[in-house]
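Let me begin by presenting the structure, written as C-alpha cells, before commenting on it.
Shown here: the complex without one of its protein chains, the others still in place.
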C-alpha cells in the first residue's frame, strides 16, 4: 500500500508497476482510476485550479481509505496519489489503483476509494475563471456516493 | 475507439495515452482494467496458458462491446485489447480503458465491457498443468455478471 | 457452398478446423448440425452438449436460416478475459 501527496505530476506506468510489485498475494485483476482537471464548470470555461490541503492529515486520511479498501474487498494491494498546488486544465490530479484476485473486488475497491476520498480527505479546490479564483462547492451526488458505502453490508 | 487482438505484449502508458488522445469530448475520469494470467486453478499451480480465438470475429465482437459501452454510458472513449497465443503466468492478457465526464460512467463502462467480453467474444483458454493442457470451463459467476447487464434498465 | 469453421474443443473433437459443405435451399443451422453429426462419430461428439454457433461472425441460434456462401462457426462457451 502507498499514498503520495505532491505537486509533481505522476506516470501511469510507474504507479501501475509499483502497485503490482508490492502485491502481497497473486493479483489477476488491476483497476486504475485517473482524474483530470476539467476545463469547465457550471459557469463556463475555467483556467485550471489550485488545490489546498492539510499537510499530514491528507496523507493519513488517504492511507486509511486505502487500508479500508484492502481489508473490505480482500485486495492484494491498493494505492492513492493526489496532486496539490496549481494545476492546468487537463492535468492529472488523482490516481487510484487496486489489485485483486477477482475483478469485481478491484472495481469496487477503486470506486470505494474515490467515493470516500471526496468526503473524507482534506483537500479543497479553487477554480480560476475570468482572472478570479472561486472555491468549489461540494456536490450532493458526491455525498450520496460516499454515504452509499456506509449503508452497504460489509 | 480501438480494439487490438495480438500475440504481442502491451504497454499501460501507450494504451492510456492512445485512449486519452482519441476522446471525442473532454474526459475528466479514466478507468482501466488489466487482467493477468493466474498461476493457479482449482487443481493447483498452472504453467501458463494458450489462447485460441476466431480471427475476424474476435475483433468485431470486441468493437461491438466497446461501441455499446460508449453509447450506453455516454463515454468520451473506450478501448479493448486482448492477447492470444501462448502466455506465461502473470503475463498481461487483457486491457480495457474507458474515459468519461463522470467517474461512475467510466467505472460502469469498464465493468460492462469485461463482464460481457467473458460471454460474447470468441476466445478460449487452455491451461498448462503437469505437462498437459486442459480447456478452461466457463464460470457460472461470469455468466451471471453478463446476464445482470441485460436485466438493468438502460 | 457453406464454409464451416470450428474452434477449441469442437475443433479438437471433430478433428477438422474448416470444411465446405454444399448449400441447399431451406438449410438452417439445426439441419446443418444434423448433417455433420451423421457424417462421423467424431462430428457427432463434437456437436453434442453446449455448442455455440455464429453465422457470418454473429451469434445465432439453431433456427437461423443459411444462405449460399455463409460462414458458420461452431465453438464452446467462451472463456477469454
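Think of it as A, B and C in the order they're written, each chain with its own count starting at 1.
Note that contacts are C-beta pairs under 8 Å (C-beta built on N, C-alpha and C of every residue); 3 or more make two chains touch, one makes a residue touch a chain.
Note that the coordinates shown come from a computational prediction; the quantities given were computed from them, not determined experimentally.
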item	value
Visible chains in contact with the missing one	A
Contact residue for the chain not shown (choose from A:19, A:46 or A:117)	A:117
Full-complex contact with the absent chain, from A:13, A:60, A:74 or A:144	A:60
Interface with the undisplayed chain - residues on chain A	35, 51-54, 56-57, 60-61, 82, 93-94, 114, 117-126, 135-138, 142
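Simple rule for what comes next: only the chains that are shown with their structure count from here on.
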item	value
Cα-centroid distance, chain A relative to chain C, in whole angstrom	49
Centre-to-centre distance between chain C and chain B (centres being mean Cα positions), rounded to whole Å	26
In chain B, residues with contacts to at least two other chains	35, 114
Numbers and ranges of chain C residues touching at least 2 other chains	none
